[in-house]
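Complex shown without one protein chain; remaining protein chains in place.
Moving on to chain A:
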Amino acid sequence: MVRNLLTTGLRVLWKDRLYAAINLVGLAVAFAATLLIALWIRYELNWEPFLQQPEQTRLILAHVRLPQNRGFDTLSNPVMMRAEFQTALGDRALVARFSDQDVVLSVGDRRSNEKVGFVDPEFFRIVTMQFLAGDPAHALDAPDSIVLSESAAIKFFGAKSPLGETIELQNRATARVTGVIADPPGNTMFRKTAFAASLSPVSSIQANEKIGRWSNFNAYELIRLQGATEADIRRELDRLTDQKYPEDKTGNSSHTFDIVALRDAHFVHVVDGRASGKTSLVTLAIVAVLIIAIAGVNFVNLATARAARRTREVGVRKSLGATRRAITLQLLTEPFLLTLAGLLLAFVLVETALPFLSDVLGAVLVFSYGRDWTLVLLATFVALLVGLLAGLYPALILSRLSPVEALRAAGRSGGGSSRLRQALVVAQFAASIGLIVVTIFIQQQAEHARDVNFTQIGGDPLVMINNLARLDDSTRKTMIERLNAEPALRGATAASTAQADTARNNDTRDDIRPGQQVSFQLVSVDPRFFPLHQFPLLAGRNLEAGRDEGQNDVILNATASKLFGFVNPQDAIGRSFGSAESRLTIIGVVPDFPLQSARENVGPLVFFHDPTIFRYAIVRVPGSSIRPALQAIDRIWRDAAPTYPIVREFADERLARIWRATQREADVLTGFALVAVLIGCLGLLGLAAYTAERRTKEIGIRKAMGASTADVVKLLVLQLTRPVIVANLLAWPVALWLVQRWLAGFADRVPIEPWPFLVASVGTLLLAWTVVSGHALAVARARPAFALRYE
């Protein structure tokens, strides 16, 4: 019995190879795409995979709002917070801070710039990374201790055990290696070379502890609950808001806190310019569901369409005594065979595509049948469900027919379910059109954001030196002067902040507009900053070296000029605010340009010239001779600051690095959306073949009545055009709504223009036409005598 079922099933599939191939490919690609998306989503939801008790581990998220300024959200918090928590929660919670810094590590003459996390002793009991040597509970108890990652240990100490060895930090302090951890995986926020004690003299936590200001936000606050509850933390945070920020009550600033699970923190945190992680995951999940739905609909559609063909066979079998059960079983075998084969093929595709996708995403995705059995099981379940849906309808309808009915119905073209089929085709097209529209906008926004940032660095290449802050004031000054004087270069400048920098220096004043608090971001720039970037002045003059040094003579950006109350930039020039040493005198106004991130509004900026807080040097190099220029930069740095290795990169590479994540997500999304559209087309191809076949007789009649090939092609193609048009009418408003919502998350967003909608519509229509017209043409060309012969 089973053998008979299988052989008949296989033979039926073989007889109809086009149908079988279309379904097999469609299903396999759909299952594979969905599995890949599932793997990625799991990877993203599973950050900090080494956490022993993820549900007990929290971070504090601070929301800072300053008057008239957008304010900011940050995972960094005042360093004094830890002591407050320890007093309030005692041993019902472990609390540790984390702050990362670029630090020069050296062992003998081996020296390099590394990312080092400075943490409290409890850190490794909260962030339970795997120790290869040393004691996680006590490794960082001593103020001079450091834990190295495995690759750092090899880099500095080679094959010998590093435990007990010493390492120089910043040429200022010595640390003793007390542990070695496995290299952190790709999905952790704590991907550092080494972790050193927060009490180290090099640690910024230490420095900020001394300053003791609650308005400085410098270190992550990590909490592992051991009996305490979230409510306890909440209460403590509310108390801190109340006691540490009294100005919130009088002015219109606010400082509030949220508790986030450590595992979700990377969605909140702006890592390398990506902050939309969760949105794009949700979008991807939707795409996955759409892909499966489209493939499923195709399959069901084709199967039911084809079932009509088998009416005669069912009639004959029934007249020979087959029971309803036997017929149902037989009609179900074929779709099950197909879906299971599709699933197997999908596993092959996943294994082939996984390394490639991992590469594109910059994430290590793995799939193992043993460990991921739930996923395998789920996929099998979905496959069986699709098979059941595809087989059930025809099986039930056909098996219910009496033999006479079946034989009589065989001659006719199956009309009954064609309305349902039309509806499904419309839905499928609507989904495709919507997907295309949304992805076009996502791509556009990604490119726009990047372009806006890139325009700032137009012209000859710019080189950024990122560790200027390391130098003392006089070295810094000579460095910039020498870079400027160097003939191999096209000029140099410096600033206190740069693209992708999250540090802010905010100020709020009440002496600018009467009765109002005005707040803005302060940025220190070297006078050559504007000419080097080719930013024109809207009014007034540029800063001048020597003459305007200090924080009194300032240049405003256009937004700040408006905020200060000047309708016309010209009106601002020469105006002074405040008194004595806090006086601001406006000497110029520049247009708005993105300073740190295109995702945010530029906001009011106030530029002044204070070399003591420069952190970045920016050098323009001639595009025609980059190599000698870079050599010159390195030489000048080495001469002026021999103890610190230079940290430099091209501005466009820096931007590319920062935007890569965003762009990558957009690309992957586009890729999967295309997969969905292609699967839809595949289904259309099958349906076109079926429709043409079903209408063979009708076409023969029409041809006998004098219809030409063109008439018939027109007929078949027009029949398809109607559902596409209806699909457009359905898809556009939904897509518009989605796009509006998504774009609302960006400050500087692309306008919603009609062309992506038109592209999606015309594109799908053309694609559909191409797919169908081949078949239509073949059928229309056939001699009418042939079409009518078997009647």
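Keep in mind that, in the parts below, contacts are C-beta pairs under 8 Å (C-beta built on N, C-alpha and C of every residue); 3 or more make two chains touch, one makes a residue touch a chain; residues count from 1.
Here is the rule we go by: contacts and distances are computed from a predicted model.
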Omitted chain, identified by the protein name its UniProt record gives, among "Succinate dehydrogenase hydrophobic membrane anchor subunit", "Glutamyl-tRNA(Gln) amidotransferase subunit A", "Phosphonate ABC transporter ATP-binding protein" or "Pyruvate ferredoxin oxidoreductase": "Phosphonate ABC transporter ATP-binding protein"
Options A:Arg58, A:Arg702, A:Arg749 or A:His775, residue touching the unrepresented chain: A:Arg702
Contact set of chain A toward the excluded chain (per top definition): 412-413, 415, 697-698, 700-709, 711, 781, 783-786, 788, 791
